[in-house]
Structures are given as C-alpha cells and as structure tokens.
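Note that one protein chain is taken out, while the other chains of the complex remain in position.
Naming follows writing order (A and B), and every chain is counted from residue 1.
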Amino acid sequence: MADHSHGSPENAVTVAKPGQGSVQKFQDPGLPPHRPRLADTDPRAEKRAERQVGVLFLISILGTLLFFFGYFFIPLDQTIGTLRLQNLLLGLGTAFAMLGIGVGIVHWAKTLMPDHEIAEDRHEIRPEADRADAEKIVGDILEESGIKRRPLIRNTLLGAGVLAIFPAIAIFRDLGPLPGDVLRQTMWDEGVRLTRDPSGTPIKASDVTIGSAFHVIPEGLNESEHKLEEKAKAVVLLMRLNPESLNPSPGREDWGYDGIVAYSKICTHVGCPVALYEQQTHHLLCPCHQSTFDLTQECKVIFGPAARPLPQLPISVDEEGYLVATSDFQEPVGPSYWERG
Amino acid sequence: MKALSQRRRHPLAAIALLLMGLLLTGGIYAVASNANEAKAQTSVSASDIEEGEKLFVANCATCHGMGAAGTEDGPSLIGVGAASVDFQVGTGRMPLQMQGPQALQKPVQFTEEQIQQMAAYVASLGAGPAIPSEELLDTSGEEVDPAAGGELFRVNCAMCHNAAAAGGALTRGKFAPTLEGVTEKHIYEAMVTGPQNMPVFSDANITPEDKQDIIAFLKIIEEQGSPGGADLGSLGPVSEGLFIWVAGLGVIIAFTVWLTSRSS
Partner (left out) sequence: MSSSAAGHQYQPKTSVGKITNFVDTRVGGSAIVKEFGRKIFPDHWTFMFGEVALYSFVILLLSGTFLTFFFDPSMAETHYDGSYVPLRGIEMSMAYASSLDISFDIRGGLFMRQVHHWSALLFVAAVSVHMLRVFFTGAFRRPRELNWVIGGVLLILAMAAGFTGYSLPDDLLSGNGLRIIDGVVKSIPVVGTYISFFLFGGEFPGTVIIPRLYVLHILLIPAMILLLIAIHLFLVVVHKHTQFPGPGRTNDNVVGYPVGPVYAAKAGGFFFIVFGIIAAISAAFTINPIWNYGPYDPSPVSAGTQPDWYIGWVDGALRLMPGVLGNFPFEWNIPLPWGTNTLSLNVLFPALVPAGIVFTLLFAWPWIEAWVTKDRREKHLLDRPRNAPTRTGIGVAGVVFYCVMWAAASSDLIATHFMVSLNDVTYWLRALVILGPVIGFVVARRIALALQRKDREIVLHGRETGRIVRLPHGEFIEVHEPVDEYKRYKLVSFDSPEALTAQPDVNGHVSKGEKRRALASRFFFEDRVAPVTPAELEQAHSHGHHGEVASEHDKASISSH
C-alpha cells in the first residue's frame, strides 16, 4: 500500500490546488435516483402498512384506557405499594397513549406518504437593493431628526437616559437589609448551655464519652424568633478524644474541657455542614466538597477546597456539670466574605 | 463488588494467612468441642466465658493479644463490651481477613452460639455496652415514632450513611456502608459501640427510645421502597443524570435514527 497517496502536503502532486479548475473536482452527479419502497410497488405491503398504523393507534387508545383504570380504580389508601402501582399505571398508560400516536404517525409518514426528496433553492436573506434602501431610510431619519446636528439635545438626552436607569436598580434596595455585622455574631455567649440537636436538652460533660460525637445547638434556639437563621450559624459538633491527642495552641488550652472540644459545623469553604467525624483518625469531612479538617491540629485543613480551619467554640462546665460556652466564637463562622478581614 | 473488596489491599498478607490458618484449626476445634451444647442459650454462664476464651485465643488473640490487651495490629478489647463483639463478628467484619482502610463485611465465620461465647468472654474482661435485649429492638410499640427517628437519623447519621441510608464515602478509602439489610440488633450495636471510625452514640446522647425510633424509621423506608418506581440506588442526582444521559437519550437517539431512515 506504500504507493497510496494519503493526501498529505508532502505528496503535493495529489493535493488539489485551488485554481486548477473543474478537472480537479468531481462533478456533482445530482440526486440519486428514487428507489421505490415496498409499499409503493406491492399493494399487499401497502395494506399491511396501513393495518400496522391502525394497530398503533389502537394501542394508544388502550393506553388511555389504562390511564383511566389507574386513576379511578386504584384507591390511594396511604400505602406506598398502591401509590407505586398507580404511578406505574398512569405512566405506562400515558406512555402507550403517546407512543401509539407518535409511532403510528411516523410509520404512516415513512411508509405511505410520498418519499421523494425535493430540492428548494436558497436565496439571499434580503436582496442587496433592500439593504441599500434601508441604509438610506435610516440615514434620512437620523438626518431629519437632527440628532447629529444638535449635540445639546443629544447629550442631554443621553445623560437623562443613563440616569433614568438607576431608579430601576435602586428600587430593589429593600430586597434585604444591609449585612451590618450580624455575620460576626451567633447565639453563643458566656454561659449558654450546649444542647442536643434537635431536642434542645442540655449535655453533661460526663455524657460525652471518648469517641462520641454530639450534634449541638445553643440552649433556647428552638424558641428563638429566627430559628433557622440562628441555627445556620450556631450549629456545633461536640467530640471527646483522649486529651493527649489534642494539641491546643497557646491561648486556647482552656477552650476545651477534659478532651471535649466543640467546633463550628459550618464549613469554611461554602457553608455545608461538616458533620462527618471519623473517631479513630480524628478527621472531619465535609460531604459536599470533601474538605477535611484534622481535629488534632485545631481543625486545620488537610485536604480539599477549604482554606481556613473550622472556628472553635470555647467551652467549659457549669456548677451543675452541664457543658456551657465561655464566649461566642472568636471569629465569624462559615464561608469567607469580603468584609470578614 | 463484595468479593472484589475483599481482595483489595493486602499489606499484611502474612497476618491474613496466619489468621486463616488459625481460623481453620480453631474453627474445627470449636465446632467439635461445642457440638453437644444446648442451642438456644441466652444467659451467660461460666462455661460460656470459658468456651469464649478458647475461641478468642484461637481466632482473635493474634491481633488483639492474649487477654485481649491489644497489639500493634489490633486494639485492646477490654471494656468494649459484648455488643461490640456481637457486631464485629456477627456481621463478618471480624476476624479480619487483611489490614485495610476499614474492616469489610464478609460471610459470618461463627455460629450464633460461638459469637455469644466470645462476647461473654470479652464482656467479662471489663464493663461495656451489652447486647441489646429483644424489647429494645421491638419497633412495633405504640410509642415508637418513626418520624422522630427520621429527624434524629438526618441529624446524626445521614451525613455519612446518606439520607436514604444508601451509604457514603469517608476519607482515604473508608466508607459508611449502606444500612439496607442490616438487622435491628446490629444497627443498635453499631450506635452504642461506634465500630471503626463511626462515632459512639451512647445512651446519654441518643436514648434507647430514640434508638428504637431510628431503627423503626430505617425499617420502614427499607420495607416500603420508593413510590416512584425503581430508586436508582437512592444516590440522588448523580444516578438520575447518568440515567437520563444513557437510557433516556439512548432511547431517543434510537427513535431519531428510525424516524429519519428510509423505509424499505
């Protein structure tokens, strides 16, 4: 096969060059001759196709009946099984009703309607003369309006028009309040008890055994006016591990209690709850984007798209033995934002 | 998939081999020596502990050490309780076939009776969670509230096990398994003991009644299935997207090809 030209540029002889005329181009043989279909020549095939289309439309009718059967004769008796059956019958009924019509029509078109391909000429979208006329009309309009000759009118109109857009933007101001510094505050404060999510019952330090993980909300959250907004910032994951495993940095030694530590559950990446606690590796994993935080390094990011450690909630124990916060978080929780600083 | 998972990663193949050898001899010995003991045994007797110790020495001590004090290859079992043994051995996770990111479910290697004996032995070494009694696992009671269980499940469990309990990924090859087909007893035991990387959900965190609610919820969603038809693995939008691209568009392309082809 070595003598076969592959049309590569090196085989310049065989590559068509522009301007070498029609000898270098194949003649268009025109549309291929029409090949008749079975139904065009054989009356029996035509009859058969007609019957097939009829049967397909009948299937559609049966499908509609199936739909009615599912709708009126399957009672919704609050069990999942009957609901599943009804959904199946409604769906299959609709499917047969629609496919019967669709396949029937297409089969009809394919076998019985004429199948001669027809060529239609393309024309220019608009004649060039029209374009010249349009250009002249627009030019005349501009000229007669005098907008080019009277810059005072033009410029003041431009200014007025541009300015008039702004009310349409400003009117949306009351879509929401300004951020203020609400993102820096949560419900946590000195003495606020740590309580179980969702029941709101307080947690004793002795309840938290090594290897445990408690999902925690601040006391009083369930009664708060803006429950979900507060919860979105205040949820905390409480864990206990061997105190030797923790390596608190200077100044944070007393933020935990006997190996019990509390960290914000809101990911510093884009705010998913970082709730997956691996009690042996002491890793916290976010299920949304897989940011991984190491509890033994104060929740430093060890994998994934988050860039900041999870904020720690300083906790202690009150006189009744319940876990309490000793202050709010020392930094804003959740994803970063421009004003965060 | 399960067979595949068992053959993955074997950095400590030697230990696995050794274990299998021990298992074989220990298993034969155990079966032979227990052949004529009563079957339905629930209360713990001294002989159970004794038999359990023999089984332990033969099958577990290689990794967990003599007296279950732990070695480099396996943690100490003092104080893990009977529930832990019943879960780990009763689901086939123990004895471990090979070291890996986490112990995988395998066919159970021991009879129910042998598991009870080993559990009795380990429980005798130090106090720990006991195997839950029948009434703790009974979810047919009036006061059991599966909806409340569902809420607790979403807060405490769904982030690892998925909201429909279909399972999910953890770091570095570990994963939270699906809860479909897991018995009430094993679900309960997993909560109280925190096997592998699962945190412990002690009774002080989730009360026994709450655990009943959670189990009731899981059993309801497992039994009822999805009202909308096949659930595509309950994996959410990923399997739905894959389905529409492969099956949905596939069928549609087949129709377009038929529609534009010439009839014969």
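Here, a contact is a pair of C-beta atoms (placed from the backbone, for glycine too) under 8 Å apart; a residue touches a chain by one contact, two chains touch by 3 or more.
From a predicted model like this one, the values you see are computed outputs, not experimental measurements.
Visitor: Looking beyond the chains shown, say which of A:25, A:44 or A:148 touches the absent one.
Guide: Of the listed residues, the one touching the omitted chain is A:25.
Visitor: Tell me which residue among A:187, A:284 or A:306 touches the hidden chain in the full complex.
Guide: The missing chain is touched by A:306.
Visitor: Out of A:45, A:288 or A:317, which touches the unshown chain?
Guide: Candidates A:45, A:288 or A:317; residue touching the omitted chain: A:288.
Visitor: Need a quick check: the contact residues on subunit B for the chain that isn't drawn.
Guide: 1, 4-5, 8, 101, 145-148, 150-151, 154-155, 158-164, 166-173, 175-176, 217, 220-221, 226-232, 234-238, 240-245, 247-249, 251-253, 255-257, 259-261
Visitor: Could you list which residues of subunit A touch the chain missing from the display?
Guide: Spelled out for subunit A, the touching residues are 3-9, 14-16, 18, 23-26, 28-33, 71, 76, 78, 83, 86-92, 94-106, 108-110, 113-115, 117-122, 125, 172, 175-179, 182-183, 197-198, 215, 217, 226, 228-229, 231-233, 235, 265-267, 269-273, 275-276, 287-291, 301, 303-308, 334-341.
Definition applied: only the chains that are shown with their structure count from here on.
Visitor: What whole-Å value do you get for the distance between subunit A and subunit B if each is reduced to the mean of its CA atoms?
Guide: 34
Visitor: Give every residue of subunit A touching subunit B within the complex, in rising order.
Guide: So the residues of subunit A in touch with subunit B come to 35, 37-39, 79-81, 83-84, 87-88, 91, 106, 110-111, 115, 196-198, 204, 206-215, 239, 273, 275-281, 283, 285, 287, 292, 303.
Visitor: Enumerate the contact residues on subunit B facing subunit A in the complex.
Guide: 151-152, 155-156, 159-160, 168, 170-171, 174, 176, 194, 196-202, 204-205, 224-229, 258-259, 262-264
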